[in-house]
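Read through the structure below, which is laid out as structure tokens, and then see the notes.
For this depiction, one protein chain was excluded, whereas all remaining protein chains were kept in their positions.
For chain A:
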């Protein structure tokens, strides 16, 4: 587990004298340095999201960004006259990101100070540092996965989906059914391990232990007969969500031990965590095994605790727990698994243990 500064997940740009040279209102036409443009494009390719917080007329500034061919790179732009700390808070909230993973760049020391005052966790940078950002470790994820390269598009599809969800006149579950959600659960292949590792690094709210399993740890377990490394991906009619979850399970004859369960914050509102737990409960019930889950409270994972508890896990004693010794500070939650119905909100395709692990619809 590393205690280093987390990688920046979203960089929020000021526009005047930061992203572009000059002030739009005063200079009329403003240009973007090639070096800065390169930073925007490269951060996007690395999977770092980018947004805007600028004091300008929204329509004028956005039109200029479009002319410059840069508008598409920015999600959730905040162009207006409110305090920047408020834009930063709102962007982080919409993205469902911790402020510790947000960065802010602005030429004005007063703006940076205002953001720092309200959000001490946000990392701020002066404009002259723009062309040096690519060399900083916090902007250099250890691996860049397929999902990272298309992360912005996945978020943009997500915002469109959210908007339709808000406008939907009916029960939320009916909206979910209208999405044609498909969840695929499968044993991780070698090439998927980097995506899994990235997911456990990026996921804080829905990570049951906060423990980070390294690429090497997970790879070693791929060939271990007693362990299953499962990757979860989802898609719907708006497009793929990419890899959205990972489970590491150690199987013993009497119990399956969930050593790691993490799902992406992007799919929390689809009930992905609850569906996964139900699928696993059903699979364990068929195998006649109990479920045991490690849970270690972190600042941000109470949602995971609620998911386990609502799935029926308790701290009750059971003979099957004798086989496990959880690390210091970790609770062992336990469930006597019983058969579960497949969800009505999505199709779940998973290896069928009764048929040599062949893919089948969970029914």
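Everything below uses one rule, namely that a contact is a pair of C-beta atoms (placed from the backbone, for glycine too) under 8 Å apart; a residue touches a chain by one contact, two chains touch by 3 or more; residues count from 1.
The criterion applied here is as follows: contacts and distances are computed from a predicted model.
K.L.:
Would you kindly match the missing chain to its UniProt protein name, picking from "Membrane protein", "Methoxymalonate biosynthesis acyl carrier protein", "Probable glycine dehydrogenase (decarboxylating) subunit 1" or "Sugar ABC transporter permease YjfF"?
P.N.:
Record says "Methoxymalonate biosynthesis acyl carrier protein".
K.L.:
Which residue, A:77, A:273 or A:326, contacts the hidden chain when the whole complex is considered?
P.N.:
Residue touching the absent chain, from the options given: A:273.
K.L.:
Hey, which of A:146, A:303, A:318 or A:332 is the one touching the hidden chain?
P.N.:
Counting the whole complex, the residue in contact with the absent chain is A:303.
K.L.:
Go through chain A and note every residue touching the omitted chain.
P.N.:
169-173, 206, 268-275, 278, 302-307, 309-312, 314-315, 343-345
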